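The block underneath contains the structure these notes are about, expressed in structure tokens.
Missing here is one protein chain; the remaining ones are kept as they sit in the complex.
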Amino acid sequence: MSLPKKSTLTQEIVLRMLNQALQKAEDLRIKISIAIVDDGGNLMGFIRMNGAKVIPSNIAQNKAYTAAGFGLPTGDWYERIKDKPSLLHGIVHTEKMTIFSGGQPIYDGVDLIGGIGVSGGSEEQDNACALAGLSVLNK
Amino acid sequence: MSLPKKSTLTQEIVLRMLNQALQKAEDLRIKISIAIVDDGGNLMGFIRMNGAKVIPSNIAQNKAYTAAGFGLPTGDWYERIKDKPSLLHGIVHTEKMTIFSGGQPIYDGVDLIGGIGVSGGSEEQDNACALAGLSVLNK
Amino acid sequence: MSLPKKSTLTQEIVLRMLNQALQKAEDLRIKISIAIVDDGGNLMGFIRMNGAKVIPSNIAQNKAYTAAGFGLPTGDWYERIKDKPSLLHGIVHTEKMTIFSGGQPIYDGVDLIGGIGVSGGSEEQDNACALAGLSVLNK
Partner (left out) sequence: MSLPKKSTLTQEIVLRMLNQALQKAEDLRIKISIAIVDDGGNLMGFIRMNGAKVIPSNIAQNKAYTAAGFGLPTGDWYERIKDKPSLLHGIVHTEKMTIFSGGQPIYDGVDLIGGIGVSGGSEEQDNACALAGLSVLNK
């Protein structure tokens, strides 16, 4: 029996993504944590910068999980739910779910292969770092 | 001593409900997970479609649990609590509770025998799939 | 950048594995629950037979998770740890970990693609049902 194949993250790419996100944070002069998970939401890589805080280090992991778990940027959620009060008051309680910016799904073409989450700066800064990490895949 | 009887879900009906909900999802061209629980909230059947995401696969289980646990469609909750701020800000924190559409209680006449939960599409699509599953009982 | 590919479970195979395990249980005249998870430990499919009990329905899920999470049959663990008291008293406390028979990893060649777990009969019977499910992949 022949099964379908899909792309998978590798340790090498995870380390390069972490490094790229770190460089962006240094450019922005912010202190962040960065988490990368596979398509099952399980941790692949993580780094906390000197001076980065404890709760954002957990939020980074939740953002990565949420981005991989839905295949959507975490920052897309508020627009999607702001006019649907049942979701606005409801889906936010899903375990680990994070509806603000800084998490990006990782795709290889159409294959969802994981998520990257950043926390420590503003939403915009966190997202810029996540996108910097993602850019590794386009090289 | 004579004890009352109540209807119970069977494995055969659970499989037919899962299949009916799957067919509806294929008609709607969406990728969903479907969970069915018994009247104790314990899993009876579950299927995740190809390409369905991880977090919705948990939400489907939570919707089934919530529907069976209260005997109400999950989509009824927002109307019930929206003008009662203590509930709107409180009951949503109940473990696994889901207040948006896509979960339906399963009744046989007056007997509450379980719940079905669907997640992966919009609230309306998820609910349409849950209702398709329920329709097996009316045949 | 070129990423490695790996095989993945599909909904069709999951349903066939569930059916094959169910048939084995009927042959053995036992009442079981069967769970199948993907390589990330996330639920793909589940069925509880009529008369199957509640706690075994959770154990089936834990067996599938443990088999996928280590890539080993759950029944191999006791032999591996029985002479290493730190593991015998320690690793058994890992969340959801199950060290008795009835869980099998699912491989496609060298790719670990998930796990199947069965509970409800004796260890030997549960394992026979899990192996029956696995046999679908060899057809």
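Annotations for the structure displayed:
Each chain carries a letter (A, B and C) given by its place in the written order, and its residues are counted from 1.
Everything below uses one rule, namely that a contact is a pair of C-beta atoms (placed from the backbone, for glycine too) under 8 Å apart; a residue touches a chain by one contact, two chains touch by 3 or more.
Note that the structure is a prediction, hence the values are computed from the model and not measured.
Every shown chain that the unseen chain touches in the whole complex is listed here: A, C. Checked against the hidden chain, the listed residues C:Leu9, C:Ile34, C:Ala68 or C:Ala132 yield one contact partner: C:Ala68.
Among A:Ile47, A:Ile81 or A:Leu112, the one in contact with the hidden chain is A:Ile47. In the full complex, chain A makes contact with the omitted chain through residues 10-11, 14-15, 33, 40, 42-50, 54, 57, 61. Looking at chain C, the residues touching the absent chain are 4, 39-41, 65-66, 68-71, 84-87, 89-91, 93-95, 97, 112.
Note that only the chains that are shown with their structure count from here on.
In the Cα superposition of chain A onto chain B, the rotation angle, rounded to steps of 5, is 90 degrees.
With centres set at the average Cα position, the gap from chain A to chain C is 30 Å.
Centre-to-centre spacing of chain B and chain C amounts to 25 Å, using the average Cα coordinate of each chain.
In chain C, the residues that reach two or more other chains under the touch definition are 10, 40, 42.
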